[in-house]
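For this view, one protein chain was removed and the others were kept in their places.
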Amino acid sequence: MRKTECLAMILAGGQGSRLGALTKKIAKPAVPFGGKYRIIDFPLSNCANSGIEKVGVLTQYRPLELHNYLASGSAWDLDKKDGGVFILPPYAREKGAEWYRGTADAIYQNLNFIDLADPDYVLILSGDHIYTMDYSWMLDAHKMNKAEATIGVIEVPWDEAPRFGIMNTDKDGRIEDFEEKPAKPKSNLASMGIYIFNKNFLKKYLEDDAKDETSSHDFGKNIIPKMLADKARLYSYAFDGYWKDVGTIESLWQANMDLLQDVPPFELNGDWKIFSSNPSMPPHFVGPDAKIKNSMVSEGSMVLGEVENSVIFPGVRIGKGAKVTNSVVMPSTVIRENAVVDYAIIAQNCEIAEGAKVAGEKGAITVVAEGETVESEAGSKQAG
Amino acid sequence: MRKTECLAMILAGGQGSRLGALTKKIAKPAVPFGGKYRIIDFPLSNCANSGIEKVGVLTQYRPLELHNYLASGSAWDLDKKDGGVFILPPYAREKGAEWYRGTADAIYQNLNFIDLADPDYVLILSGDHIYTMDYSWMLDAHKMNKAEATIGVIEVPWDEAPRFGIMNTDKDGRIEDFEEKPAKPKSNLASMGIYIFNKNFLKKYLEDDAKDETSSHDFGKNIIPKMLADKARLYSYAFDGYWKDVGTIESLWQANMDLLQDVPPFELNGDWKIFSSNPSMPPHFVGPDAKIKNSMVSEGSMVLGEVENSVIFPGVRIGKGAKVTNSVVMPSTVIRENAVVDYAIIAQNCEIAEGAKVAGEKGAITVVAEGETVESEAGSKQAG
Amino acid sequence: MKTVMGIINLQEDNSLIRDLTARRAVESIPFAGRYRLIDFTLSSMVNSGISCVGVMLPDKPRSVLDHLRSGKDWDLARRHDGLFYLPAPQQEDMNRKGDLKNFYHNLDFFEHSSQRYVLLTSGSFVYNVDFSQLLRFHQNTNADITMVYNTATEEAHGKNVVIETAENGLVTDIAEKPAVYDGTQVSTNVYLMEKRIFVEMIRYTYEHGGQDFLIDGIIRRAAEYNIYGFEHDGYVAHVDSTAAYYKANMDILQPEVWEELFMGQHPIYTKVKDEVPVQYKETADVKNSLIANGCIVRGEVENSILFRGVNVAEGVKIKNSIIMQKCDIQEGSLIENVICDKNVIITKEKWLKGAANYPLIVTKNVVI
Partner (left out) sequence: MKTVMGIINLQEDNSLIRDLTARRAVESIPFAGRYRLIDFTLSSMVNSGISCVGVMLPDKPRSVLDHLRSGKDWDLARRHDGLFYLPAPQQEDMNRKGDLKNFYHNLDFFEHSSQRYVLLTSGSFVYNVDFSQLLRFHQNTNADITMVYNTATEEAHGKNVVIETAENGLVTDIAEKPAVYDGTQVSTNVYLMEKRIFVEMIRYTYEHGGQDFLIDGIIRRAAEYNIYGFEHDGYVAHVDSTAAYYKANMDILQPEVWEELFMGQHPIYTKVKDEVPVQYKETADVKNSLIANGCIVRGEVENSILFRGVNVAEGVKIKNSIIMQKCDIQEGSLIENVICDKNVIITKEKWLKGAANYPLIVTKNVVI
């Protein structure tokens, strides 16, 4: 490997259990989003657009499927001679292997990968968020501040602040104090889970942390407080665009719905393209009796019925007389004639039978898991 | 993944401990061979030339370095949309991970990869051998015989037969009987460790074997005898070219020396090209006082001294007055002025100091491990 | 199919389709919302397992080079084989016309390649053919040359190569005719033959004054070869005129044709653009249309094809039209029977209407 200036490591290792049925067959980073993307397309495209060419993806679940989706990384133009996307599951060593015990442990277990890439800086990203961000600006700020670590922060509403890691900074943005989920936050600057570390600085803290048996091996709980206690140069970097956690069913649904606003909260189609593995499908076909409103529809779909306030992924079939409202329908699912889908997320390769009904409600989105068939009578599924 | 007709799985998982110092820092499949290749280039090139586009490489040691060497597989033209090279280390599952317990267990642990690729046939290869072979002919024979399994065999001298798995076949090549390392072999047809199985047939035997706690989970010891006991249709496929195990220091050295024969035992440069990851180096430079005889020298090297009966890899420097005879010098090693190297294998990035001596003898090849420096007086190394 | 080299001949006469080809080769005309014509032949080759494709560059190569680039989107950016560009010969040969001279000047490329067979195609057909079946047929019949034909189902006018075959497929006549009828066997300009036959044919025919591959190489010498016809019974369109272009696009609005061409086992690849899914807004009303990713639709669209990135503003009505990439149709405009080339802007409240059998063509980059 040739030396890299900045290596990105995407923490995509959580079991994604909050996404329930959607992660039964696929890893969380591969969960579809926004009519054609997968969640991991966002950090990967951000990396590619920011000029970061080497990316490690840390996952414990279903690494093969993820490997298969990412392939050589060519969809994100990350298949360079000395770059690329590397899937990093916990692998067996002489003593056997263990699950990653925390975010910091996941990086610690891959220190040999980091050493091989030999970067000056390590950018740590979370695989749970939808946003577009130019990391190269953050890296510039990191260098200008002569920081040892820089943490991406975003202003959140004061009443939500207790759910986040909250930063208190001086006027230059240097972090004085960090509180994980404080009951009484002193600021509303929340950590986005985006960190840039000087490589050797990070390595030292990870090695120390690994020896500490009382640690829960988490960046927010252990590593950052330890660095602050040591008076290290930690700076914040403020981001003020769209940033959404999609780690739960409700937030995933809401983030999809956000895209349907007349002016979407962030541009998917500007200079900052979001790349995705392309399915090679034709423009979608809209039938003679179809009605589509306030929706996104992608390639290879055939819409003969009605679609409103919904996001339709590639290769979906919506039969005559079927009604899909306030829903997300993932790739290759078939919704047959006169079926009704409302406030639901239908995963890939499902079949909603003729006349069947899948209806959730706001705040209680119904999910149909990958490959399932919902029959018309007994099978009609209620919110839950 | 699109359906594949024939998926290849290369067993490159052995610790390679018989190669001693050479596998201290690199995985066995990545050990250099033949002046510019790595051992794994042979099965990979055979696959590429045979039209097999999807290859799993099973390794337990240093998967990252191997990942790095194989990269996207583009050196072997295996970076197709639906193909490619997949590194398969044992990875953590809910219960943690274990070393592969045997060749059959290694394949068993990757059954989910095989299911994903969904081939009709699985070709199992060993990563220890140097040979060029068109697997598509073997696959044709397998289909014509309506075999459930086909085993590649080669005639070995009768006195060596007791070291191999020996096959007894009827006149059509159907295997009647298989003995692992028989004291009194009934034939001299040895198994090359190359198997083609019908996928579902293989899967059933692997699943049964995994449940059998008395099994050592080895193809030769357990799986094949079990299949024969069940009267399954096992055929042999005879190969009569060059085929050499390079699993030991002596055999690795000998296989390198075989290439120096006036007519080498197999063609590296014919239509059946052996592909390799290319170092982007210029033609090697031969100095005004150099002498080179009966040797192979590769790109990026600079030879100012004498080289005889030796194989010199890319980027090697051989100083004025130095003498390299009967040896293998791996990439980027420096042999300084007036040093002497005889009957030795010098691994990568070594330095043999000015006037130093590294001398083994036939049957007792000296090895200098990767990155070592041999000093001229105290450090001069003797056979052992 | 590793033994077959594909050749796409982009040297076609395009005088009948001039409006759309002023600045591009006929094979790179945008088609069906996101493709170029050449994608169909190229994807058929790739899906059939052909990994060595030579593209005979036309006189205006820029649009073809821009579209195909490295060949990566068709999986043809390979270290061995892959995509080869074969440039047209130098000016010194301009005194000879026809496509034979282009083959002749690239003979060394064909001779040096390792493949045994040559699959010669034109890039202006719309089809999705499995050429591996063609190879099997060719080997079984022991033909010298196998041509792929399609049986016409209706009367049509225009220059077509018509063949007649015996029951076993042996071709008994080949001729260029001005019209076809229901049941006529029409060539798709696809020829499979051994490379040695191809090379001999090109060399001999050109050196003896031949100019045109089809006329001088095949038709005039038909008696010398054992020629068979292989029927492709799927959808075929030859885009050799504006009317044919318009009709073929409208054909894709039939769900069966859309399914057959695009949604089977063998996808049609094209240059990937990473456009977002189509955004239908509150006032959108779309019927019986193909809408490509990247469009934003606020108006009405009926029986039409919108290419990638088209903007349809409120109050717009588009009917029976083909609107190419990045066109911007502004508030209140009415568009009927129109072909808008790329990057056309129709400003507010314009009314454009062609005839059903004679669509109005708006050329590239125009503002109306």
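Quick notes
Just so it is clear, A, B and C label the chains in written order, and each chain counts residues from 1 on its own.
Here is the rule we go by: a contact is a pair of C-beta atoms (placed from the backbone, for glycine too) under 8 Å apart; a residue touches a chain by one contact, two chains touch by 3 or more.
A quick note: this is a predicted structure, and the numbers were derived from the prediction, not measured.
The chain that is not displayed touches the following shown chains in the complete assembly: A, B, C. The chain that is not drawn here is touched, among residues C:7, C:83, C:297 or C:352, by C:83.
Between the chain not shown and the residues B:191, B:222 or B:276, the one that touches is B:276. Within the complete assembly, B:298 is the residue of B:110, B:126, B:215 or B:298 that touches the hidden chain.
Within the whole complex, the absent chain has one touching residue among A:24, A:81, A:181 or A:204, and that is A:81. In the full complex, chain C makes contact with the omitted chain through residues 59-62, 65-66, 69-73, 76-79, 82-87, 90-91, 272.
Contact residues of chain B toward the unshown chain are 34-36, 74-75, 260, 262, 264, 268-269, 273-276, 278-300, 302, 307, 311-312, 315.
Within chain A, the residues in touch with the undisplayed chain are 51, 74-75, 77, 80-81, 271, 275.
Rule of thumb we're sticking to: only the chains that are shown with their structure count from here on.
Centre-to-centre, using mean CA coordinates, chain A is 40 Å away from chain C. For chain B, the set of residues touching two or more other chains reads 74, 81. Listed for chain C are no residues, as none touches two or more other chains.
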